[in-house]
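Only one protein chain is missing; all other protein chains are in place.
This part shows chain A:
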Amino acid sequence: MILDRPYEEKTARYKKIERKEKLIKILLSMFAGVSVLTTIGIIGVLLSESIGFFKEVSIVEFLTGTEWTALFSNPKFGVLPLVAGTLVVTVIGCIIAIPLGLGSAIYLSEYASKRTRKILKPTLEILAGIPTIVYGYFALTVLSPVIRTVFPSSSVFNALSGGIAVGIMILPMISSLSEDAMRAVPESLREGAYALGCTKLEVATKVVVPAALSSIISSFILGISRAIGETMIVALAAGSTPNMTLNPLESVQTMTAFIAQVASGDVSHGGLIYKTIFAVGLLLFCITLGLNVLSRYIVKKYKEEY
């Protein structure tokens, strides 16, 4: 009997520990559930309010209409001008960020000495950490006056200045993701090419870039997705005129800028204007989610294994 006592005590303590462990596991799984709930919340909110919107405006009219006058007394809800505005800004951003990002990635990964790399890389990281509102300020107060001197016909708010600023914003991201991909290419491949008498240019463009191509392209797609979702730069610099144009010197309005414009005004909940936020948001969410899934798919499908 005396011998049994410590054993009994131990089981009691054991049971207590086990109970505590179970509780902790449940608590932690609830924490993990928050991010699942966030996804459900995003999709749920976007869908439920959009359904209300599409009861009043047909989906076909929304997706194919070329006039967006949501804030006027006789509103028309054709989303294409907003899509066009987003497209112009994104294309300009890519024209800036993709070649420069890839170029600086090649430099950092293939040409730069350790010391130069040590200085250049943190600088690009600082650029990546600057809030986008600061780029918006830069676009409006620095880029826009320059653009107006070069092209006197352009408006104060124009897609070009917004697009350039968006390009500068996504540049560090494209550069660092592409550089990571290039540095992951095994050294033996480079050395093989050097042994055959290749120059650095040939090693970079014929060996390293092709070997890392899937990750490089996925970094471009992530950059495009980030450019489409950027709000503050375009809200400040690209204007607030829904404009069915591809002319970068005109004032446009992107999907995000429209959402921001409506939200910063006084909108009554439940009204049609309030619901347009969610309909445009749903379109934005679908586009960016599609691009993110595509970029993951490309890496998974075309990744070269060594």
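Annotations
Note that in this section a residue touches a chain if its C-beta (ideal position, glycine included) is under 8 Å from a C-beta of that chain, and two chains touch if they have at least 3 such contacts; residues count from 1.
We adopt the following convention: contacts and distances are computed from a predicted model.
Looking at the choices "HupE/UreJ family protein", "Phosphate transport system permease protein PstA", "Cytochrome ubiquinol oxidase subunit I" or "Acetolactate synthase", the name in the UniProt record of the chain not drawn here is "Phosphate transport system permease protein PstA". Of the options A:Val57, A:Leu108 or A:Ile147, the residue whose C-beta touches the omitted chain is A:Leu108. Checked against the full complex, the candidates A:Ile51, A:Leu201 or A:Leu246 give a single residue touching the omitted chain, namely A:Leu201. Looking at A:Ile24, A:Leu196 or A:Leu246, the residue that reaches the missing chain in the full complex is A:Ile24. Within the complete assembly, A:Ile130 is the residue of A:Leu63, A:Ile130 or A:Val150 that touches the hidden chain.
Seen across the whole complex, the unshown chain contacts chain A at 17, 20-21, 24-25, 27-29, 31-32, 34-36, 38-39, 41-42, 45-46, 49, 99-104, 106-108, 110-112, 120, 123-124, 126-127, 129-134, 136-138, 140-142, 168, 171-172, 175, 199-202, 204-205, 222, 225-226, 228-232, 235-236, 256, 259-260, 263-264, 269, 277-278, 281, 284-285, 288-289, 291-293, 296.
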